[in-house]
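Only one protein chain is missing from this complex, and each of the others stays in its spot.
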Amino acid sequence: MKTGRLEAFSDGVLAIIITIMVLEMKAPEEVSLNALLKVAPVFISYLLSFIYVGIYWNNHHHLMHVTQKVNGKILWANLHLLFWLSLIPFTTSWLGEHQHYKESLPVAAYGFVLLMCAVAYFVLERVLINYHDDHFALNKLPKLKWKDYVSTTLYILALPLAFINTLLSIICFVGVAIIWIMPERRLEEFMEKE
Amino acid sequence: MKTGRLEAFSDGVLAIIITIMVLEMKAPEEVSLNALLKVAPVFISYLLSFIYVGIYWNNHHHLMHVTQKVNGKILWANLHLLFWLSLIPFTTSWLGEHQHYKESLPVAAYGFVLLMCAVAYFVLERVLINYHDDHFALNKLPKLKWKDYVSTTLYILALPLAFINTLLSIICFVGVAIIWIMPERRLEEFMEKE
Amino acid sequence: MKTGRLEAFSDGVLAIIITIMVLEMKAPEEVSLNALLKVAPVFISYLLSFIYVGIYWNNHHHLMHVTQKVNGKILWANLHLLFWLSLIPFTTSWLGEHQHYKESLPVAAYGFVLLMCAVAYFVLERVLINYHDDHFALNKLPKLKWKDYVSTTLYILALPLAFINTLLSIICFVGVAIIWIMPERRLEEFMEKE
Partner (left out) sequence: MKTGRLEAFSDGVLAIIITIMVLEMKAPEEVSLNALLKVAPVFISYLLSFIYVGIYWNNHHHLMHVTQKVNGKILWANLHLLFWLSLIPFTTSWLGEHQHYKESLPVAAYGFVLLMCAVAYFVLERVLINYHDDHFALNKLPKLKWKDYVSTTLYILALPLAFINTLLSIICFVGVAIIWIMPERRLEEFMEKE
């Protein structure tokens, strides 16, 4: 099977996930600046989640770009990733509620779903590599292992930190996002040559 | 007509169905573990429905992969399938409400919609086979009749069981899901050769 | 410009329109058969609107199939059609509320939006024909004028009838839907030859 429809379906689901989060930002009934400021936590958690889903879309895009064929197992590994990503609007909405960013449980739940997304993405990569032969581009991709290591460490740190100081936990999330937004020159050059 | 736009439209509808179900998981206002546990029934019914819609997307993918042309009747048979699938978020949301998994009616309604989806999928297959000639790949596909028989039996059993013991009914639903997630080696091999 | 992205965007909007209507079918809190029956008017208006959007998707599919190129005016004529179609969930939801199918205003509003969709579709066809030359397939399409005449008549009748007897008005809507679901053998044959 070709990757065409898998990409189309994933694009659809990711486009919906990234957009429905904005529905949680309920327009305030009042018109004061105070009323607008109350939306700030929802806005910031929306922004953070938008960036995360954007990173996954970007990486998914790169991953599928080098993939030539898929089988049933890959379709399910992909659905597994989409499942965890689809929970981001839920944890985002819980985190965005008034003062919840100071509470351990919503912050830990947010981090847990992000961690599971990362695990699901890793599984998808493994399944793809197993299905292809040694000439598979994914094996030839310039390894940026340090990104994986640092972000895994930050994800795992973020969970217990949520019960000590939620701010430290949130800094971890922001840190991972920054790591992944940074352009990867070697990957870019590699993609261009393909 | 080619299948391209039928696939694109179906992908769109399935992507929306699978994603809007998560909107039913309202973030709790409290931050206690108890509050989170209350979301558990919604979460589990979401997970089950996610898998079901995933199975349909997978099978639809395979079905359209071997289809070369469509006509008006096929477009409507496909819309008929999408209609029943679009009711899954409704029955999922009813089933997911507090303690509803113990009530006959929501469980039976959930099973009825799943049964109608299976019927609609069967109709779509028939219409496709009728429109193509004997060389149509769907006729050459390795028949996995036992899956059809077992899942039909489980669907039909699940409806009366919902009025005796809802747990037995839910076991039927889970059973059908497991049957269809299992990889089909013969089908995979067949697809690869295509 | 090619029609590819216009089709993709229209498919996306139509897929969302057809699916978000189901969000109006709120799962009842109770589990009695009565509670389920209360959802019946919403369900029936959803079914009717699902069929209407399905018809428009079908016709749009056929229309774009024979179109080779688009310009800015066509993009706007298409957006104009999508605008009126996007109002269907609103009028459907108003019509579906308890006992509203007996009230003139919701029925008339429902009919008005359907009429405007038909007008917008007609405009899109005109703009397409003007942009193409005489060899354009739309000019060679077997004319099914009677469908246009009958459905226009029924739409125009439905509006005043809503203020006399809403049932007659609803019969008009159902009538138009039946006319357009019926397979068009000549069109099918023509499409196949293309």
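Letters A, B and C mark the chains as written, and numbering starts fresh at 1 in each.
Note that in this section a contact is a pair of C-beta atoms (placed from the backbone, for glycine too) under 8 Å apart; a residue touches a chain by one contact, two chains touch by 3 or more.
Bear in mind the structure is a predicted one, so any value in this text is a computation, not a measurement.
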Full-complex contact with the absent chain, from C:V22, C:I55, C:A109 or C:A158: C:A109
Sole contact to the chain not displayed, among A:K2, A:K38, A:H65 or A:R126: A:H65
Residues of chain A (touch criterion as defined above) contacting the omitted chain: 7-8, 11-12, 14-16, 18-20, 22-23, 25, 27-29, 31-33, 36, 47, 50, 54, 57-58, 61, 64-65, 181, 183-184, 187-188, 191-192
Hidden partner interface residues of chain C, rising order: 1, 5-6, 8-9, 12-13, 15-17, 20, 23, 69, 71-73, 75-76, 79, 82-83, 86-87, 89-91, 93-94, 97, 100, 103-106, 109
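Convention: only the chains that are shown with their structure count from here on.
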Chain nearest the overall Cα centroid: B
Separation of mean Cα positions, chain B and chain A [Å, integer]: 26
Chain A-chain C separation of Cα centroids, rounded to whole Å: 37
Junction residues of chain A - those touching two or more other chains: 12
